[in-house]
Every structure is written in C-alpha cells, then in structure tokens.
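Note that one protein chain of the assembly has been removed; the remaining protein chains are unaltered in position.
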Amino acid sequence: MIRRHPQIDGQGRLRHLLSIDGLPKAMIERVLDTASAFLDVSDRTVKKLPLLRGRSVFNLFFENSTRTRTTFEIAAQRLSADVFNLNISASSASKGESLLDTIDNLAAMNADLFVVRHAQSGAPFLIAQHLDHLGKDVHVINAGDGRHEHPTQALLDAYTIRHFKKNFTGLRIALVGDILHSRVARSNIHALTTLGVPDVRAVGPATLLPGGLESMGVRVFHDMREGLRDVDVVIMLRLQNERMRGALLPSAQEYFKHYGLTPEKLAYAAPDAIVMHPGPMNRGVEIDSAVADGPQAVILSQVTFGIAVRMAVLGIIAA
Amino acid sequence: MSTPTRDPEDALGALNADRAYVHLLDQLRRVLADECRSPVLVGVHSGGAWLAERLHTDLGLNSPLGYLSSAFHRDDYGSRGLPTNIKPTVLPFDVEAADLIVVDDVLFTGRTARATLNELFDHGRPARVELAVLADRGGRELPISARFVGVSISLRGAQQLVLSQDTQGHFSFRVE
Partner (left out) sequence: MKISIVNGRVLTPFERSAPTDDQHGIRSDLHIADGRVIAIGDQVPGSSSVLPDGWVPDRVIDARGMIITPGLVDLAARLREPGFEYRATLESEMQAALVGGVTALVCPPDTDPPLDEPGLVEMLKHRARGLAGAHLYPLGALTVALQGTVITEMAELAEAGCVGFSQANVAIADSQVLLRALQYAKTFGFQVWLQPQDPCLARGGIVHAGPLASRMGLPGIPVIAETVALQTMLELVRVTQARVHFCRLSSAAGVALVRAAKLEGLPVTCDVSVHHLHVTDQDIGWFDANHRVDPPFRSQRDRDAIRAGLGDGTVDAICSDHTPVDDDAKALPYGEAEPGTTGLELLLPLVLKWATETRTPLARAIATITTGPAAIVGMDRMAGTGAGRLELGSVADLMIFDPDALWTVDRNSLVSQGRHSPFLGYEVAGRVMTTFVAGQPIFERV
C-alpha cells in the first residue's frame, strides 16, 4: 500500500505540493530560503527570470478566487512561464465532464504544471495520483482544497513570521476564528509545528473549532484574551458570510464582540506582536480597522512575500 | 589553453591560493591606478563573494560591494533544478552606466559567468563589465575570458576545483 507521500518522488524530490502535512522541515526551509532570493525580482527593471520559459502553467480554479489565482499568475509570469487560466465553475462541471476527464484533456495539451483550487478536500491528491499513474510528467500545486489545506498560504505566512521574528523556536502563535472550515488554519498548524513553534494556539467558539486539535499539537482557547496573552504572532482567519447566521453563530455582531481583534484585545499579546490575515478581511467582523491599519499589522507584507514564495514553489517543483 | 606539462597532483602542489590572491590583487591595483578607475566590485556567491570582500578591503574602495547569484540564469535548470541553497543577489547601487568588475573564484566552462552577466543585465545596462578570477582552469565552452587572473592551471574535465576559506580567512584550493 502507498506509504510515501505522493508529493515526494522516489528520489526524495518535491514533485507536487499537495499538503504541508507530510512536507519535511528541510523542504519547508528550502522554500523559505529560495523565496528570499526571489524577493527582489519585483524591484528589478526586468521583472522576469527565465526559469520556466516555455513551460505551460494551467490555473485550474474549480472554486473562484481572484486573489490567489492572480498571485500565482504573477509568480508564474515572473518566471517566464505561459499561464492559462481556467475557471471551471460548478455549472460547467455539471455539463457532464468529470474532473479526471478535464485533467486528461489538459494534460494532452502538454501542460507542465497545474495549480488547482477545488471545493473538495483531497481533490489535488486524486489529480496528482491520476497523472502519476498515467506516467504524465505534470506537477500539481494545491491552491486550496475544501477545508483541507492551502499549502502556499502557510508557506508565505511562515516566511512572514521568519522575516519579522527571525526564529520559530520560542514563539507563541495564535490562530483566531473559524478553524473548523479553514484550510489556511490546518496548513499553518502543520507548518508551525514542523518548524518547531512550541506554542500554537487556536482561539474560537466551540462551534468553530474541530475536535482533535490537541492531537495536532494545538492548545485550544475559547476566551480570546487568554488565548492572546503574550503571543508573538496573531493570525486572524476570515469568517465567511454563510457562517454568520444559523446554527454555528448567531450574528456577526456577537462574534466581533468576543472574537474580533480590537486594540483592546491585542493589548494582551506581546507589545511587539505582529498581526496577520490571509485576506480578504471582513473589517468589523473578525478584525477592527484600527488594528488592520495599525503598526502591528503586516498584512500587506504577506501579499508581497506571497509572490516570492509562490515563485520559489514553482521554481523548485517545475525542474 | 596549452596542454598541461605537469601532472595535476604536481599542479595542485604548486597551486597556492594565497599566492594567487596576491597576484590577482597586484593586477587590479596596477590597472585601477593606471586607468584611474573606481569600479564597483560584485562577488559571485559563494567563493567570489569572499574574494570580493577581501579585495574590497585591500583595494580600499569606497564604493558599495555587490553580490550576484547565478542561480536564476543557469542553463541546467531543466536537468538539475534549482540549487538547494540559493543566496540572493544584492546590488546596493545603480547598475545603469556602472563600471563593474565581477569577481569569481574559478573560471572553467564560462557558463556561470554567462549566467551572472544575464543576472546583472536584469538590473540595468552597465557601462562596462570585466571579470576577475582567482583561478582560470581552462576548458572554456563559451567565448568568455577574464581580464584579471590569479593563476592558470589545467585540469581534467571530470575534476572540480573548489575554493575554501577557513575561519581565519585563509583561502585554499582543493581538487575533487
């Protein structure tokens, strides 16, 4: 039975990027180090490197996202790849073509790399294993699968933390919000624990925290002030509109009162704590404008680093 | 390059990195004085960077020191992928119209030099670029030459010439 993670080939090289779960620490560090080198490309006169020249990168977004798709597009173009965007909404999929048929068709167009976002957890694994089984030399990058993982987001978050805090050992990091539905949270938990962060915390109401967090190495808090006490990094998660009413949460107002990041609550964290958010932000729901626009927020840096990190991932995998 | 008259073991015995460095430094000093130039040194990671740092001090240059990575313009990405520890290119000056001397440890096929030139030109159009190397080991595969050479030596194709620097800053060569 398959024991080796499908993202790592027989020679130990990173062939796909499907999940941070199962990504060795050395590999994570390599991505971060490589991203440092890519960071200045955006400042050059010639904002392009020839690494992926002639390669075809297909953005397969089965779930809409302008933001992530755009950053992958920029990253791929900075490496001189040819980028093709396919927005496959639910309706065109329902016209009958199965996921794997779509993949087979695109692979037949000599794609080199698929960047996949899908509403179903595990979809990129299915795609990668299907392509490997067919002997196709196509690499798959998971740009977000259901609730499962969003590996490049966690990598850029780790890069951001390393940039501002230098070392992971000794850090206290809190993830706040809808962990239950968050692929960003899961990927971050794996990345931070792998990198040796000793204190990773999840803060939220019981309805939004999945069971089994402790077994992933996370301390659970329902009281946000306690959860933020002395932390060095606060990662705020987006609360989706659908969750705000109904059986999970009564209202955005009550949520903001107890779990929204305000200057008053942020004061419980370390004085030099940084505030992060994967975006897009819901101001007044999970984060107060005063904090989002304040000196401790590094949200825009995350965006800049995101391009360099994605260039690093593309560069390492596409070889 | 003419064929070697000495067997490589002997050649290495005579290959003294510190002596080569002094020879290189002398050439640079003389030419810079003769031509009244104040160029910017740019060291190629990693061996070239060490050399550039030492040269920068010994030449008493006021200009900033630059660092170049060849990683992004290498021609072997398709077969070997990205190198595992890439150090970033840092050019804290305007490349546009600059007088540059690129410093590297070993000149062999010329491919690294070609890659560093591409990397440089991504940042602007220099007025002039010259190449300074500690050792030229022949075996060129591209039309590249270094104006400043510390020592010339011939090695068999499969051999690698590697520069190292110890904790006191002394250079040494070894053949692998």
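Here the chain labels run A and B in written order, and each chain numbers its own residues starting at 1.
Going forward, a residue touches a chain if its C-beta (ideal position, glycine included) is under 8 Å from a C-beta of that chain, and two chains touch if they have at least 3 such contacts.
Keep in mind that this is a model prediction, so the values were computed, not measured.
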item	value
Which displayed chains the unshown chain touches	A
From A:S65, A:T102, A:S121 or A:S301, residue that would touch the chain that is not displayed	A:S121
Given A:R117, A:R186 or A:H277, the one touching the chain that is not displayed	A:R186
Candidates A:V31, A:L155 or A:L213 - the one touching the absent chain	A:L213
Chain A residues touching the omitted chain (full complex)	1-2, 5-6, 21, 98-100, 118, 120-123, 125-126, 129-130, 145-149, 183, 186, 210-213, 215-216
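We take it that only the chains that are shown with their structure count from here on.
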item	value
Residue ranges of chain B touching chain A (in the complex, touch as defined)	69, 71-73, 77-78, 80-82, 84-90, 118, 121-124
Residue ranges of chain A touching chain B (in the complex, touch as defined)	13, 30, 33-34, 36-37, 39-40, 44-46, 48-51, 315-316, 319
